[in-house]
Structures are given as structure tokens and as C-alpha cells.
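Yeah, one chain of the complex is gone here, protein chain that is, but the others are all in their spots.
So, chain A:
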Amino acid sequence: MRPKTKKILFSFSLLVFLFFYIPILFVIIFSFNDSKLGTVWTGFTLEWYGSLFQNKQLISATMNSLYLAVVTTIIATILGTLAALALHRYTFIGKKSVEFLFYIPVVIPDIVVAVALLAIYGLLNMSLGLNTAVPGHVAITISYVMLVVLARLSSFDSSLEEAAKDLGANEWQTFWKVTFPLIFPGVLAGALLAFTISLDEFVISFFTLGPGDNTLPVLVYSMVRLGVSPEVNVLSTIIIAIMFIVVFFVGLRMRKGGTAK
């Protein structure tokens, strides 16, 4: 590449990174800000970190979010992986249509899913609670899991399964000893995607949660309506830190898995 082109490309990349990370950096810095208004720097404090952990509302919302994310991830990962295996392995009438139906939730607006679920719950006369958000979360994450696992399966050599059976492994053993370990990176990636999407989900949660049940995004939304409090900054900082650590370790693991292949 020519030096000049390289320079332009570098500057451009830098700008993109700054655009991504400066707001996040501000959030982190202002989580240590002494001022209650959060727009002017007045001094360093850890006060908000302390008060966050006293905030019962926030803690219960965090627990709700984690609960929803874990349940969603488990259901979506199992169903999505099974769907991917079925689509990969079998040919049946209407297979293309079924595959197409799995792409729909990726492009459909969340609000549609939310309203539809609400309508069904109304029809069934169900009262809303924490678990009424689960179907919506699963509905929007299952496609991602399926797509990621399907992508992994497309590079999977099915003669390996034949080799396992040839060596005396039944269907069950073949799956757990050969198929699953080899598609595991895809399953893990799908699960992480489902987890983060669920953790982040606002619209469906907002519509389908019971009146007393908040998730983090829903709670933060109600908090910022009264102005960005330093506690929100602290919460964001902690979430950023956790996600950073998770992504770092997953990346490390994937890399190791990659070379071991």
C-alpha cells in the first residue's frame, strides 16, 4: 500500500475508534465524578459506587436481567442448535421455507414481537410477570443462535460422523464425542450473542414485563427521564468492565481452540 493511502486509512480508523469509545470513556470518567449533575467535573469520588450497591431497585433489576438472559440463552441455544442440526442434516419438503422463517425474526422490528406477545397474553388473559418476557427474548435470539451454528456446520465434514459410526459409536455417542465438540465454538458464539441481546433488550421487556418487574434497560430508561444520574454511569462502567472481561476470555479461548485445530 502507498504511504499516503496508509496514512489516510489510519486516520480514518482512528476517527472511527474515537467515535466509538469517547462516549464510553466519558461514562467511565463521570462515574467517578463528585458532582450530582454529572455534566461538570468537580472532583474524584467513589461515593456512587457505594450508593449503587445500596440501591435495591438497581440490584433487583440486575438480577432480573441476568435471570432473563440466562433462561433465554439456555432455551435459545438448545432450540437454535437443534434447529440448525435439523436444517443441516435433513432434507424435507418446505425446508427452504422453514429456513426463511428463521431469518424473519432477525429483520422484524422488536416492537412487532412485543405487541404481538402482548395481544396473545391479553387474549389468554395472562397476568404479566418476569417470565412473560421470556418468549419474546427467545423469539428474537433463537435465529441468531441458529444462524451462527448453521454457519459452523457448513464447514463441518459429515464424513467425520460416518467415521465415528464406523468405529462403533451410536448416534448419541457420535454427537457428543464428535459433532458437538466440533460445532461447540459456534454454539458458544450463538449463546453469547443470545445472552448479550437479551441483556440489552428493551422494547420487548418494556411491553411484556409485569408492572413491578424491571430489567436494567427498563430501569435505566425510567431513571434517565429524570436526568442522567451518576449511578447510571457507575452501572454502565461495571457492565462495560464485565463485558470487556468476558469478550477478552472468549477471544482467548477461541484463539486457543483455533490453533488446536
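One rule holds in what follows: a residue touches a chain if its C-beta (ideal position, glycine included) is under 8 Å from a C-beta of that chain, and two chains touch if they have at least 3 such contacts; residues count from 1.
In this section, contacts and distances are computed from a predicted model.
Remark: of the listed names "Cytochrome bc1 complex cytochrome b subunit", "Acyl-CoA reductase", "Spermidine/putrescine import ATP-binding protein PotA" or "Succinate dehydrogenase hydrophobic membrane anchor subunit", the one matching the undisplayed chain in UniProt is "Spermidine/putrescine import ATP-binding protein PotA". Summary of contacts with the chain left out: across A:Gly94, A:Gly168 or A:Pro211, the touching residue is A:Gly168. Taking the complete complex into account, residues 157, 159-160, 162-170, 173, 177-178, 181-182, 260-261 of chain A touch the chain not shown.
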